[in-house]
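Here the complex is missing a single protein chain, while all its other protein chains stay put.
Moving on to chain A:
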Amino acid sequence: MFSKGTKRKFSDGDEEISDESLVGARVASSYSLQRQSLLDMSLIKLQLCHMLVEPNLCRSVLIANTVRQIQEEMTHDGSWHMVTEAFCGPGQSPSERLVATEVLCRSREQDAEPKLFSVISYEGCREEEVVADETLCSVSVSDTVSNVCLAGRVGQCWEKSELSGVERDEEALEDSRLGSGEDEEIDTEDGASTESPKTTGQVFGTFEIKNGSPGPDSALEELFSDVDTSYYDLDTMLTGMQSAPKMGPYDLLDSLAPSHSSPSIVSTPTCRSDLNELDHIMEIIVGS
């Protein structure tokens, strides 16, 4: 691969660069190229959106750990810092960078609805998901520059403090919405839907996961506290659920109707056929 070493001298005689060190430099840069391509590959893997089926959590965790390892090594090398400086303007705020990294795959969690999966977190920001939804889900960062940029932003968000700051915002947003939604929608609809949350909250309170395990189930209350009919308008914006109706208050009610043993899981044909009936029921509850 590399030519055999014989010492060469520069004409100006300033430095002697032997071929061995040249080889060493090449090996080092080849290593960092390989490492970079591994990082890019890993980020792309995490970006692949699984529209209908939940992504494999084990695989996601392993890939995320690999990315972390690479980033740590690059940070020690000092090459991380260079990368972020080069491609990301110093004027960008940490939260902007964090938000930009949410161009990553969705990972489902029981105590929250569809979220974006980020390299460093398994709970993501849903604003991004809605705003640029189609492009996000189908994005595949192909060119090297943007890959590096993406990686750079992830690294910047590595600091715990930045992370928790954005997290708090995210959690506040999460709590106030059932599904993905935009802020404006929530604000305008808040007044109109005062009656529905309480009623549906009571209704949803009856279906609980029937087992002894504690945990995130209490988040279910938070989820359903703000159900509003505007949800269905958002539905058309959301990609990925072409073949089946998106979760909405209608569907939840429907899932309560049949057997007590499967509250949140209903076979598809039954649900669709009852949609009109539930439409009617929902109108009564909401009082519109």
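Convention: a residue touches a chain if its C-beta (ideal position, glycine included) is under 8 Å from a C-beta of that chain, and two chains touch if they have at least 3 such contacts; residues count from 1.
In the analysis below, contacts and distances are computed from a predicted model.
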{"item": "Missing subunit (named according to UniProt) among the choices \"Trafficking protein particle complex subunit 2\", \"Serine/threonine-protein phosphatase 2A 55 kDa regulatory subunit B\", \"WD repeat domain 48b\" or \"ACOX2 oxidase\"", "value": "\"Serine/threonine-protein phosphatase 2A 55 kDa regulatory subunit B\""}
{"item": "Touch with the omitted chain, as defined above, among A:54, A:77 or A:277", "value": "A:54"}
{"item": "Residues from chain A at the interface with the omitted partner, ascending", "value": "34-35, 38, 41, 45, 52-54, 56-59, 61-62, 64-66, 69-70, 108-110, 113-114, 120-123, 163, 167, 209-216, 240-241, 244, 246-247, 251-252, 255, 261-268, 271"}
